[in-house]
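My structure is below; once you've seen it, I'll send some questions.
A single protein chain has been removed from this complex, and every other one stays in its place.
Chain IDs A and B follow the sequence of writing; residue 1 opens each chain.
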Amino acid sequence: MEIEEVYSRQEIDEAEGKQINELIARSQGIIPDPDQWLDEELKRNVMVTTVDAVLGWARRTSLWPVVCFPACCAFEFITTAASRFDISRFGMEIIRASPRQGDLMITAGTLTWKMAPQVKRIYDQMAEPKWVIAMGACAISGGIFRSSYSVVPGYNHIIPVDVYLPGCPPRPEALIHAIRMLHEKIGKRSIIQEGK
Amino acid sequence: MTTTREISLNLDTEPFVVNFGPAHPSTHGVFRMLTTLDGEVIVDMEPVFGYLHRGLEKLAEERTWGGCIPLTDRLDYLGAMANNFAYCLAVEKLAGIEVPERAEYIRVIMAELQRLASHLCAVGFFLNDCGAFQTPVVYMLREREKILDLFDMVCGQRLTYNYMRVGGVSQDLPDEFIPALKKLLDEMPGWIGEYERLLKQNEILLARAKGVGILSKEQAINSSASGPVLRASGIKWDIRRADPYSIYDRFEFDIPTGSAGDCYDRYRVRIAEMHQSLRILEQAAAQLPPGDFRSEVPHLVRPPAGEAYGRLESPKGELGFYLVSDGSIAPYRFHVRAPTFINLTTLSELVRGWKIADAILIFGSIDICMGEVDR
Partner (left out) sequence: MTTALAPGKIAKQLARKFPDAAIEAGPDGLLLKSGQLLAVMEYLKKSPDLDFNYLNHVTGVDYYDYFEVVYQLTSLKYNHGLVLKVRCYDREKPVLPSVTGLWQGADFQEREIFDLLGIGFEGHPNLRRIVLWEGFKGHPLRKDFL
(Lines give C-alpha, C1' and ligand atoms only; values in the text may rest on other atoms or scores of the structure.)
Protein backbone atom coordinates (compact mmCIF):
# COMPACT_ATOMS: atom_id res chain seq x y z
CA MET A 1 0.00 0.00 0.00
CA GLU A 2 1.43 3.32 -0.94
CA ILE A 3 1.03 5.99 1.61
CA GLU A 4 1.26 9.60 0.72
CA GLU A 5 2.47 11.88 3.38
CA VAL A 6 -0.11 11.37 6.11
CA TYR A 7 1.19 14.18 8.22
CA SER A 8 3.73 16.83 7.50
CA ARG A 9 6.83 16.35 9.65
CA GLN A 10 7.87 19.93 9.19
CA GLU A 11 4.52 21.19 10.46
CA ILE A 12 4.59 19.00 13.55
CA ASP A 13 8.14 20.11 14.34
CA GLU A 14 7.33 23.76 13.84
CA ALA A 15 4.22 23.58 16.02
CA GLU A 16 6.20 21.90 18.75
CA GLY A 17 8.99 24.44 18.47
CA LYS A 18 6.55 27.32 18.73
CA GLN A 19 4.98 25.80 21.85
CA ILE A 20 8.41 25.43 23.44
CA ASN A 21 9.50 28.97 22.65
CA GLU A 22 6.27 30.35 24.11
CA LEU A 23 6.76 28.35 27.29
CA ILE A 24 10.33 29.62 27.61
CA ALA A 25 9.11 33.18 27.27
CA ARG A 26 6.60 32.90 30.11
CA SER A 27 8.63 30.71 32.50
CA GLN A 28 11.48 32.98 33.37
CA GLY A 29 10.44 33.46 37.01
CA ILE A 30 9.99 30.94 39.82
CA ILE A 31 6.52 29.79 40.86
CA PRO A 32 6.28 30.30 44.65
CA ASP A 33 6.03 27.16 46.80
CA PRO A 34 2.47 26.25 47.77
CA ASP A 35 2.77 26.77 51.52
CA GLN A 36 3.81 30.36 51.00
CA TRP A 37 0.28 31.05 49.90
CA LEU A 38 -1.06 30.80 53.45
CA ASP A 39 -1.71 33.94 55.41
CA GLU A 40 0.27 34.20 58.63
CA GLU A 41 -2.90 34.58 60.69
CA LEU A 42 -4.56 31.63 59.09
CA LYS A 43 -1.47 29.53 59.78
CA ARG A 44 -1.73 30.29 63.48
CA ASN A 45 -5.45 29.63 63.67
CA VAL A 46 -5.65 26.39 61.75
CA MET A 47 -6.41 23.35 63.88
CA VAL A 48 -6.75 19.92 62.44
CA THR A 49 -10.20 18.55 63.14
CA THR A 50 -11.23 14.91 63.01
CA VAL A 51 -12.52 15.25 59.46
CA ASP A 52 -9.24 16.71 58.38
CA ALA A 53 -7.36 13.97 60.18
CA VAL A 54 -9.31 11.27 58.37
CA LEU A 55 -8.98 12.95 55.01
CA GLY A 56 -5.29 13.53 55.58
CA TRP A 57 -4.78 9.90 56.55
CA ALA A 58 -6.61 8.66 53.49
CA ARG A 59 -4.70 10.91 51.15
CA ARG A 60 -1.26 10.30 52.46
CA THR A 61 -1.46 6.54 52.76
CA SER A 62 -2.39 6.03 49.13
CA LEU A 63 -0.43 8.55 47.12
CA TRP A 64 -0.19 7.29 43.56
CA PRO A 65 2.80 8.59 41.66
CA VAL A 66 2.58 9.64 38.03
CA VAL A 67 5.13 8.56 35.41
CA CYS A 68 7.61 11.37 34.93
CA PHE A 69 10.99 9.72 34.41
CA PRO A 70 13.34 11.72 32.28
CA ALA A 71 16.78 10.74 33.56
CA CYS A 72 19.05 8.98 36.07
CA CYS A 73 17.01 9.70 39.21
CA ALA A 74 14.30 7.58 37.63
CA PHE A 75 16.39 4.54 38.36
CA GLU A 76 16.69 5.36 42.01
CA PHE A 77 12.93 5.77 42.04
CA ILE A 78 12.48 2.40 40.35
CA THR A 79 14.76 0.72 42.86
CA THR A 80 12.80 2.37 45.65
CA ALA A 81 9.73 0.77 44.18
CA ALA A 82 11.46 -2.61 43.94
CA SER A 83 11.60 -5.17 46.67
CA ARG A 84 14.47 -3.88 48.79
CA PHE A 85 13.19 -0.40 49.60
CA ASP A 86 9.58 -1.19 49.05
CA ILE A 87 7.30 1.83 48.71
CA SER A 88 4.33 -0.45 48.58
CA ARG A 89 4.26 -0.24 52.36
CA PHE A 90 3.22 3.40 51.90
CA GLY A 91 0.54 2.47 49.41
CA MET A 92 2.52 3.84 46.50
CA GLU A 93 3.44 0.82 44.43
CA ILE A 94 1.02 1.70 41.65
CA ILE A 95 2.83 4.06 39.34
CA ARG A 96 0.08 5.43 37.23
CA ALA A 97 0.65 6.31 33.62
CA SER A 98 -2.58 8.21 33.40
CA PRO A 99 -2.35 11.58 35.16
CA ARG A 100 -6.06 11.54 35.94
CA GLN A 101 -5.44 8.81 38.47
CA GLY A 102 -2.26 10.10 40.01
CA ASP A 103 -1.77 12.50 42.88
CA LEU A 104 1.96 12.76 43.24
CA MET A 105 4.48 13.75 40.63
CA ILE A 106 8.00 12.75 41.58
CA THR A 107 10.08 14.58 39.05
CA ALA A 108 13.00 12.27 38.59
CA GLY A 109 15.42 13.77 36.14
CA THR A 110 16.69 16.81 34.33
CA LEU A 111 14.04 18.88 32.64
CA THR A 112 14.86 20.27 29.23
CA TRP A 113 12.93 22.99 27.50
CA LYS A 114 11.90 20.50 24.83
CA MET A 115 10.24 18.28 27.42
CA ALA A 116 8.81 21.11 29.53
CA PRO A 117 5.46 21.57 27.74
CA GLN A 118 4.75 17.86 28.13
CA VAL A 119 5.49 17.88 31.86
CA LYS A 120 3.34 20.96 32.33
CA ARG A 121 0.55 19.25 30.46
CA ILE A 122 0.77 16.16 32.65
CA TYR A 123 0.73 18.33 35.76
CA ASP A 124 -2.30 20.26 34.55
CA GLN A 125 -4.17 17.05 33.84
CA MET A 126 -3.72 15.70 37.34
CA ALA A 127 -6.77 16.09 39.54
CA GLU A 128 -6.65 18.13 42.76
CA PRO A 129 -5.27 17.59 45.36
CA LYS A 130 -1.85 17.02 43.88
CA TRP A 131 1.69 17.33 45.10
CA VAL A 132 5.15 17.49 43.57
CA ILE A 133 8.43 16.23 44.94
CA ALA A 134 11.44 17.69 43.11
CA MET A 135 13.88 14.80 43.23
CA GLY A 136 17.53 15.39 42.69
CA ALA A 137 19.77 18.35 42.05
CA CYS A 138 18.62 18.72 38.46
CA ALA A 139 15.02 19.06 39.55
CA ILE A 140 15.75 21.65 42.21
CA SER A 141 17.99 23.97 40.25
CA GLY A 142 19.25 22.37 37.10
CA GLY A 143 22.09 20.64 38.96
CA ILE A 144 25.29 19.92 37.11
CA PHE A 145 23.68 21.05 33.85
CA ARG A 146 22.52 24.43 35.01
CA SER A 147 24.60 26.45 32.60
CA SER A 148 23.43 24.51 29.57
CA TYR A 149 21.47 26.11 26.76
CA SER A 150 18.61 23.66 26.82
CA VAL A 151 18.02 22.85 30.50
CA VAL A 152 15.30 24.39 32.66
CA PRO A 153 16.94 25.63 35.87
CA GLY A 154 14.61 23.76 38.18
CA TYR A 155 11.09 22.40 37.93
CA ASN A 156 9.75 25.34 39.94
CA HIS A 157 9.91 27.45 36.80
CA ILE A 158 7.12 25.34 35.37
CA ILE A 159 5.12 23.80 38.22
CA PRO A 160 4.83 24.53 41.96
CA VAL A 161 6.94 22.19 44.09
CA ASP A 162 6.11 20.95 47.59
CA VAL A 163 9.21 19.06 48.73
CA TYR A 164 12.76 19.54 47.50
CA LEU A 165 15.02 16.51 47.75
CA PRO A 166 18.73 17.07 47.15
CA GLY A 167 21.12 14.41 45.90
CA CYS A 168 22.61 13.32 42.64
CA PRO A 169 20.89 10.90 42.61
CA PRO A 170 19.36 10.82 46.09
CA ARG A 171 19.57 7.42 47.71
CA PRO A 172 16.34 5.46 48.09
CA GLU A 173 16.44 6.11 51.82
CA ALA A 174 16.49 9.85 51.10
CA LEU A 175 13.52 9.50 48.77
CA ILE A 176 11.58 7.70 51.46
CA HIS A 177 12.47 10.50 53.87
CA ALA A 178 11.10 13.03 51.40
CA ILE A 179 7.91 11.01 51.07
CA ARG A 180 7.54 10.99 54.86
CA MET A 181 8.01 14.77 54.90
CA LEU A 182 5.26 15.04 52.34
CA HIS A 183 3.03 12.82 54.47
CA GLU A 184 3.48 15.22 57.36
CA LYS A 185 2.62 18.16 55.15
CA ILE A 186 -0.52 16.45 53.90
CA GLY A 187 -1.49 15.55 57.45
CA LYS A 188 -1.34 19.22 58.48
CA ARG A 189 -3.53 20.41 55.66
CA SER A 190 -7.02 21.56 56.51
CA ILE A 191 -10.28 21.93 54.55
CA ILE A 192 -10.28 25.62 55.43
CA GLN A 193 -7.14 26.10 53.34
CA GLU A 194 -8.63 24.37 50.37
CA GLY A 195 -11.29 26.97 50.05
CA LYS A 196 -8.60 29.47 49.17
CA MET B 1 -29.14 -25.72 10.60
CA THR B 2 -26.90 -22.77 10.20
CA THR B 3 -26.26 -20.82 7.10
CA THR B 4 -23.38 -18.56 6.47
CA ARG B 5 -23.24 -15.82 4.01
CA GLU B 6 -20.12 -14.06 2.96
CA ILE B 7 -20.51 -10.36 2.79
CA SER B 8 -17.81 -8.47 1.06
CA LEU B 9 -17.55 -4.91 2.15
CA ASN B 10 -15.68 -2.32 0.23
CA LEU B 11 -14.06 -0.49 3.04
CA ASP B 12 -12.13 2.66 2.49
CA THR B 13 -9.14 2.66 4.78
CA GLU B 14 -6.92 5.51 5.77
CA PRO B 15 -3.62 5.39 7.55
CA PHE B 16 -3.80 6.50 11.15
CA VAL B 17 -1.10 8.08 13.24
CA VAL B 18 -0.53 7.02 16.83
CA ASN B 19 1.85 9.07 18.89
CA PHE B 20 3.83 7.26 21.56
CA GLY B 21 4.49 10.38 23.51
CA PRO B 22 7.63 11.19 25.38
CA ALA B 23 6.05 10.42 28.74
CA HIS B 24 5.14 6.79 28.29
CA PRO B 25 5.65 3.96 30.76
CA SER B 26 7.03 1.52 28.20
CA THR B 27 9.46 3.66 26.31
CA HIS B 28 12.60 3.45 28.36
CA GLY B 29 12.93 7.10 29.00
CA VAL B 30 11.66 10.13 27.15
CA PHE B 31 11.41 8.83 23.61
CA ARG B 32 8.70 9.62 21.14
CA MET B 33 7.57 7.49 18.21
CA LEU B 34 5.14 8.65 15.58
CA THR B 35 3.75 5.44 14.19
CA THR B 36 1.60 5.40 11.09
CA LEU B 37 -0.74 2.45 11.11
CA ASP B 38 -2.77 0.78 8.42
CA GLY B 39 -5.35 -1.07 10.47
CA GLU B 40 -3.18 -2.58 13.14
CA VAL B 41 0.00 -2.98 11.18
CA ILE B 42 2.72 -0.36 11.29
CA VAL B 43 3.65 1.02 7.91
CA ASP B 44 5.97 3.79 8.99
CA MET B 45 7.60 4.98 12.16
CA GLU B 46 9.46 8.13 12.94
CA PRO B 47 11.52 8.41 16.10
CA VAL B 48 11.74 11.81 17.75
CA PHE B 49 14.14 12.40 20.58
CA GLY B 50 16.09 15.21 22.11
CA TYR B 51 13.83 15.46 25.13
CA LEU B 52 16.84 14.88 27.35
CA HIS B 53 19.42 16.86 25.41
CA ARG B 54 21.39 18.58 28.10
CA GLY B 55 24.24 19.88 25.99
CA LEU B 56 26.92 17.69 27.55
CA GLU B 57 29.31 18.21 24.69
CA LYS B 58 29.23 21.95 25.11
CA LEU B 59 29.33 21.81 28.91
CA ALA B 60 32.49 19.73 28.77
CA GLU B 61 34.29 22.57 27.05
CA GLU B 62 34.08 24.68 30.18
CA ARG B 63 35.26 22.00 32.61
CA THR B 64 38.76 20.67 33.17
CA TRP B 65 39.81 17.31 31.79
CA GLY B 66 39.40 15.61 35.16
CA GLY B 67 36.23 17.55 35.88
CA CYS B 68 34.45 16.04 32.89
CA ILE B 69 34.29 12.65 34.57
CA PRO B 70 31.05 13.38 36.48
CA LEU B 71 29.53 14.47 33.18
CA THR B 72 30.41 11.16 31.60
CA ASP B 73 28.62 9.33 34.43
CA ARG B 74 25.35 10.84 33.38
CA LEU B 75 25.54 9.62 29.82
CA ASP B 76 24.52 5.99 30.05
CA TYR B 77 23.47 6.10 33.66
CA LEU B 78 23.03 2.34 33.84
CA GLY B 79 26.64 1.75 32.82
CA ALA B 80 28.46 4.63 34.43
CA MET B 81 31.68 2.75 35.20
CA ALA B 82 32.10 1.93 31.52
CA ASN B 83 31.64 5.59 30.58
CA ASN B 84 34.27 6.69 33.07
CA PHE B 85 36.60 4.00 31.81
CA ALA B 86 36.21 4.98 28.15
CA TYR B 87 36.83 8.63 28.88
CA CYS B 88 39.92 7.91 30.96
CA LEU B 89 41.23 5.63 28.20
CA ALA B 90 40.85 8.44 25.68
CA VAL B 91 42.55 11.05 27.86
CA GLU B 92 45.39 8.68 28.70
CA LYS B 93 45.87 7.97 25.01
CA LEU B 94 45.98 11.69 24.31
CA ALA B 95 48.37 12.55 27.10
CA GLY B 96 50.48 9.39 27.01
CA ILE B 97 49.86 8.45 30.64
CA GLU B 98 50.60 4.92 31.89
CA VAL B 99 48.27 3.23 34.33
CA PRO B 100 49.61 0.97 37.11
CA GLU B 101 48.69 -2.70 36.99
CA ARG B 102 46.55 -2.83 40.07
CA ALA B 103 44.48 0.05 38.72
CA GLU B 104 43.99 -1.82 35.45
CA TYR B 105 42.69 -4.88 37.27
CA ILE B 106 40.39 -2.76 39.42
CA ARG B 107 39.04 -1.04 36.32
CA VAL B 108 38.33 -4.35 34.61
CA ILE B 109 36.55 -5.67 37.70
CA MET B 110 34.37 -2.57 37.85
CA ALA B 111 33.62 -2.66 34.13
CA GLU B 112 32.54 -6.28 34.20
CA LEU B 113 30.42 -5.81 37.32
CA GLN B 114 28.79 -2.90 35.54
CA ARG B 115 28.12 -5.09 32.52
CA LEU B 116 26.32 -7.56 34.78
CA ALA B 117 24.22 -4.83 36.38
CA SER B 118 23.32 -3.24 33.07
CA HIS B 119 22.36 -6.50 31.40
CA LEU B 120 20.21 -7.45 34.39
CA CYS B 121 18.29 -4.24 33.95
CA ALA B 122 18.10 -4.62 30.20
CA VAL B 123 16.77 -8.15 30.35
CA GLY B 124 14.39 -7.29 33.17
CA PHE B 125 12.79 -4.42 31.29
CA PHE B 126 12.70 -6.42 28.08
CA LEU B 127 10.66 -9.07 29.87
CA ASN B 128 8.48 -6.31 31.25
CA ASP B 129 7.71 -5.28 27.70
CA CYS B 130 6.97 -8.89 26.79
CA GLY B 131 4.16 -8.87 29.24
CA ALA B 132 5.69 -10.45 32.34
CA PHE B 133 4.59 -7.36 34.14
CA GLN B 134 7.05 -6.53 36.90
CA THR B 135 7.90 -10.00 38.21
CA PRO B 136 11.23 -10.62 36.40
CA VAL B 137 12.17 -6.97 36.85
CA VAL B 138 11.80 -7.21 40.58
CA TYR B 139 13.92 -10.35 40.73
CA MET B 140 16.62 -8.85 38.55
CA LEU B 141 16.64 -5.63 40.51
CA ARG B 142 17.18 -7.74 43.62
CA GLU B 143 20.36 -9.13 42.07
CA ARG B 144 21.37 -5.72 40.87
CA GLU B 145 21.13 -4.41 44.42
CA LYS B 146 23.84 -6.84 45.45
CA ILE B 147 26.14 -5.48 42.76
CA LEU B 148 25.28 -1.91 43.72
CA ASP B 149 26.25 -2.75 47.29
CA LEU B 150 29.71 -3.62 46.03
CA PHE B 151 29.94 -0.31 44.21
CA ASP B 152 28.72 1.47 47.31
CA MET B 153 31.51 -0.17 49.28
CA VAL B 154 34.12 1.07 46.83
CA CYS B 155 33.09 4.63 46.09
CA GLY B 156 30.02 5.49 48.12
CA GLN B 157 27.63 5.88 45.22
CA ARG B 158 25.02 3.61 43.69
CA LEU B 159 24.42 5.09 40.29
CA THR B 160 26.79 7.85 39.20
CA TYR B 161 30.15 6.84 40.54
CA ASN B 162 32.83 9.29 39.43
CA TYR B 163 35.26 6.59 40.50
CA MET B 164 37.89 6.46 37.78
CA ARG B 165 40.46 9.14 37.31
CA VAL B 166 42.96 9.96 34.62
CA GLY B 167 45.83 7.63 35.44
CA GLY B 168 43.97 5.09 37.56
CA VAL B 169 41.12 5.09 40.03
CA SER B 170 40.32 7.52 42.80
CA GLN B 171 40.74 5.21 45.78
CA ASP B 172 41.86 1.71 46.52
CA LEU B 173 39.56 -1.23 47.17
CA PRO B 174 38.63 -1.67 50.84
CA ASP B 175 39.62 -4.93 52.52
CA GLU B 176 36.12 -6.36 52.58
CA PHE B 177 35.62 -5.93 48.84
CA ILE B 178 37.31 -9.06 47.51
CA PRO B 179 35.59 -11.46 49.95
CA ALA B 180 32.24 -9.84 49.12
CA LEU B 181 32.98 -10.12 45.41
CA LYS B 182 33.88 -13.80 45.77
CA LYS B 183 30.63 -14.42 47.62
CA LEU B 184 28.69 -12.76 44.81
CA LEU B 185 30.53 -14.80 42.19
CA ASP B 186 29.62 -18.01 44.01
CA GLU B 187 25.95 -17.15 44.18
CA MET B 188 25.31 -15.38 40.90
CA PRO B 189 25.33 -18.37 38.52
CA GLY B 190 22.63 -19.92 40.68
CA TRP B 191 20.39 -16.89 40.29
CA ILE B 192 20.94 -16.60 36.57
CA GLY B 193 20.13 -20.31 36.39
CA GLU B 194 16.88 -19.57 38.23
CA TYR B 195 15.78 -17.11 35.53
CA GLU B 196 16.87 -19.47 32.77
CA ARG B 197 14.76 -22.28 34.14
CA LEU B 198 11.70 -20.06 34.10
CA LEU B 199 12.31 -18.20 30.88
CA LYS B 200 14.44 -20.10 28.41
CA GLN B 201 11.71 -22.28 26.99
CA ASN B 202 8.83 -20.16 28.14
CA GLU B 203 6.07 -20.40 25.56
CA ILE B 204 4.97 -16.83 25.81
CA LEU B 205 8.48 -15.46 25.46
CA LEU B 206 9.17 -17.66 22.48
CA ALA B 207 5.92 -16.75 20.80
CA ARG B 208 6.42 -13.05 21.32
CA ALA B 209 10.12 -12.69 20.69
CA LYS B 210 11.19 -15.37 18.24
CA GLY B 211 11.21 -14.13 14.68
CA VAL B 212 10.27 -10.60 15.68
CA GLY B 213 12.31 -7.63 14.53
CA ILE B 214 14.91 -9.47 12.49
CA LEU B 215 18.05 -7.47 11.78
CA SER B 216 20.00 -9.06 8.95
CA LYS B 217 23.80 -9.17 8.90
CA GLU B 218 24.22 -6.69 6.05
CA GLN B 219 21.74 -4.30 7.58
CA ALA B 220 23.50 -4.47 10.95
CA ILE B 221 26.91 -3.68 9.48
CA ASN B 222 25.59 -0.99 7.21
CA SER B 223 23.79 0.82 10.00
CA SER B 224 26.84 0.76 12.32
CA ALA B 225 25.11 -1.29 14.99
CA SER B 226 27.32 -2.48 17.79
CA GLY B 227 27.19 -4.50 20.97
CA PRO B 228 24.64 -7.26 21.59
CA VAL B 229 22.52 -5.99 18.69
CA LEU B 230 25.36 -6.65 16.23
CA ARG B 231 26.37 -9.93 17.81
CA ALA B 232 22.84 -11.29 17.80
CA SER B 233 22.81 -10.90 14.04
CA GLY B 234 25.70 -13.31 13.78
CA ILE B 235 28.72 -11.02 13.55
CA LYS B 236 31.47 -11.85 16.00
CA TRP B 237 32.77 -8.37 16.71
CA ASP B 238 33.66 -7.39 20.25
CA ILE B 239 36.09 -4.56 20.95
CA ARG B 240 37.53 -6.54 23.84
CA ARG B 241 38.80 -9.07 21.31
CA ALA B 242 39.15 -7.05 18.12
CA ASP B 243 40.99 -4.09 19.60
CA PRO B 244 41.94 -5.06 23.15
CA TYR B 245 42.25 -2.17 25.57
CA SER B 246 43.54 -2.22 29.12
CA ILE B 247 44.45 -5.83 30.06
CA TYR B 248 41.67 -7.76 28.34
CA ASP B 249 44.17 -9.79 26.37
CA ARG B 250 45.08 -11.63 29.59
CA PHE B 251 41.65 -13.10 30.18
CA GLU B 252 39.93 -16.05 28.60
CA PHE B 253 36.35 -15.51 27.58
CA ASP B 254 34.05 -16.32 24.67
CA ILE B 255 32.04 -14.01 22.47
CA PRO B 256 28.46 -15.24 22.30
CA THR B 257 26.68 -14.65 19.03
CA GLY B 258 23.19 -15.30 17.81
CA SER B 259 22.09 -16.52 14.43
CA ALA B 260 18.73 -15.04 13.55
CA GLY B 261 19.03 -11.44 14.71
CA ASP B 262 15.59 -11.37 16.28
CA CYS B 263 14.57 -10.16 19.75
CA TYR B 264 14.94 -13.60 21.26
CA ASP B 265 18.56 -13.82 20.07
CA ARG B 266 19.39 -10.45 21.58
CA TYR B 267 17.97 -11.66 24.86
CA ARG B 268 20.02 -14.88 24.71
CA VAL B 269 23.20 -12.98 23.83
CA ARG B 270 22.80 -10.78 26.88
CA ILE B 271 22.28 -13.74 29.20
CA ALA B 272 25.34 -15.49 27.72
CA GLU B 273 27.40 -12.32 28.14
CA MET B 274 26.52 -12.27 31.80
CA HIS B 275 28.05 -15.74 32.17
CA GLN B 276 31.19 -14.60 30.35
CA SER B 277 31.47 -11.57 32.62
CA LEU B 278 31.41 -13.86 35.61
CA ARG B 279 34.30 -15.81 34.07
CA ILE B 280 36.35 -12.65 33.59
CA LEU B 281 35.58 -11.51 37.13
CA GLU B 282 36.81 -14.76 38.61
CA GLN B 283 40.06 -14.54 36.73
CA ALA B 284 40.58 -10.88 37.57
CA ALA B 285 39.84 -11.37 41.27
CA ALA B 286 42.34 -14.23 41.40
CA GLN B 287 45.10 -12.31 39.60
CA LEU B 288 44.74 -8.95 41.38
CA PRO B 289 48.27 -7.71 42.23
CA PRO B 290 49.24 -5.29 45.00
CA GLY B 291 50.50 -1.86 44.04
CA ASP B 292 49.50 1.70 43.30
CA PHE B 293 45.98 2.58 42.37
CA ARG B 294 46.84 5.73 40.46
CA SER B 295 49.90 6.98 38.67
CA GLU B 296 51.41 10.40 39.35
CA VAL B 297 49.38 12.80 37.30
CA PRO B 298 49.32 16.59 37.77
CA HIS B 299 46.21 17.96 39.36
CA LEU B 300 45.27 19.86 36.21
CA VAL B 301 46.09 17.57 33.32
CA ARG B 302 47.25 19.34 30.18
CA PRO B 303 47.47 16.89 27.29
CA PRO B 304 49.53 18.13 24.35
CA ALA B 305 47.63 19.45 21.33
CA GLY B 306 46.21 16.67 19.21
CA GLU B 307 43.29 14.31 19.10
CA ALA B 308 42.48 10.78 20.20
CA TYR B 309 39.63 8.33 19.94
CA GLY B 310 39.39 5.97 22.88
CA ARG B 311 36.79 3.24 22.74
CA LEU B 312 35.61 0.24 24.64
CA GLU B 313 32.88 -2.36 24.71
CA SER B 314 30.24 -0.96 27.01
CA PRO B 315 27.20 -3.07 27.87
CA LYS B 316 25.27 -1.30 25.11
CA GLY B 317 27.87 -1.38 22.35
CA GLU B 318 30.96 0.45 21.19
CA LEU B 319 31.32 3.50 23.38
CA GLY B 320 33.96 5.91 22.20
CA PHE B 321 35.17 9.36 23.09
CA TYR B 322 36.68 11.55 20.41
CA LEU B 323 38.69 14.22 22.19
CA VAL B 324 40.55 17.14 20.69
CA SER B 325 42.99 19.05 22.81
CA ASP B 326 44.66 22.39 22.21
CA GLY B 327 47.06 22.13 25.14
CA SER B 328 44.88 23.88 27.72
CA ILE B 329 43.17 22.57 30.84
CA ALA B 330 39.77 22.13 29.17
CA PRO B 331 38.84 19.96 26.19
CA TYR B 332 38.56 21.75 22.87
CA ARG B 333 36.09 19.23 21.55
CA PHE B 334 34.41 16.44 23.45
CA HIS B 335 32.37 14.09 21.34
CA VAL B 336 30.68 10.91 22.48
CA ARG B 337 30.18 8.05 20.08
CA ALA B 338 26.99 6.86 21.69
CA PRO B 339 26.17 3.23 20.86
CA THR B 340 22.48 3.43 21.55
CA PHE B 341 22.07 6.56 19.43
CA ILE B 342 23.52 4.75 16.45
CA ASN B 343 21.76 1.46 17.15
CA LEU B 344 18.48 3.32 16.79
CA THR B 345 19.14 4.07 13.12
CA THR B 346 17.41 0.94 11.94
CA LEU B 347 14.50 1.07 14.35
CA SER B 348 12.06 2.44 11.79
CA GLU B 349 12.83 -0.39 9.39
CA LEU B 350 12.73 -3.08 12.03
CA VAL B 351 9.21 -2.26 13.17
CA ARG B 352 7.63 -2.04 9.75
CA GLY B 353 5.05 -4.76 9.28
CA TRP B 354 4.59 -5.49 12.97
CA LYS B 355 1.92 -4.38 15.38
CA ILE B 356 2.27 -1.80 18.14
CA ALA B 357 2.89 -4.32 20.90
CA ASP B 358 5.74 -5.78 18.85
CA ALA B 359 7.16 -2.33 18.25
CA ILE B 360 7.51 -1.86 22.00
CA LEU B 361 9.24 -5.22 22.21
CA ILE B 362 11.67 -4.50 19.39
CA PHE B 363 12.46 -1.15 20.91
CA GLY B 364 13.07 -2.77 24.28
CA SER B 365 15.38 -5.38 22.83
CA ILE B 366 17.71 -2.73 21.43
CA ASP B 367 18.17 -1.59 25.03
CA ILE B 368 18.55 2.14 24.95
CA CYS B 369 19.32 4.67 27.58
CA MET B 370 18.09 8.16 26.84
CA GLY B 371 20.94 9.90 28.59
CA GLU B 372 23.21 8.52 25.91
CA VAL B 373 20.91 8.97 22.95
CA ASP B 374 20.36 12.63 23.63
CA ARG B 375 23.46 13.56 25.57
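Just so we're on the same page, a residue touches a chain if its C-beta (ideal position, glycine included) is under 8 Å from a C-beta of that chain, and two chains touch if they have at least 3 such contacts.
Bear in mind that the values here come from a model prediction, so they are computed numbers and not experimental data.
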Residue in contact with the excluded chain [from B:T35, B:Q114, B:T160 or B:T346]: B:T346
Interface with the unshown chain - residue positions in chain B: 49-50, 53, 55, 57-58, 219, 221-225, 235, 237, 242-244, 306-307, 309, 311, 318, 320, 322, 324, 332-333, 335, 337, 341-342, 344-346, 374-375
Missing-chain contacts mapped onto chain A: 9-10, 13-14, 16-18, 20-21, 113-114, 149-150
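Assume only the chains that are shown with their structure count from here on.
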Contacting residues of chain B [partner chain A, same complex]: 15, 17, 21-25, 29-30, 34, 36, 38, 43-44, 46, 50-56, 58-59, 62, 70-71, 74, 77-78, 121, 137-138, 141-142, 144-145, 148, 158-160, 370-371
Contact footprint of chain B on chain A as seen in their complex: 1, 3, 6-7, 9, 12, 67-72, 74-76, 78-79, 82-84, 95, 97, 109-110, 112, 114-115, 118-119, 122, 144-145, 147-151, 168-169, 171
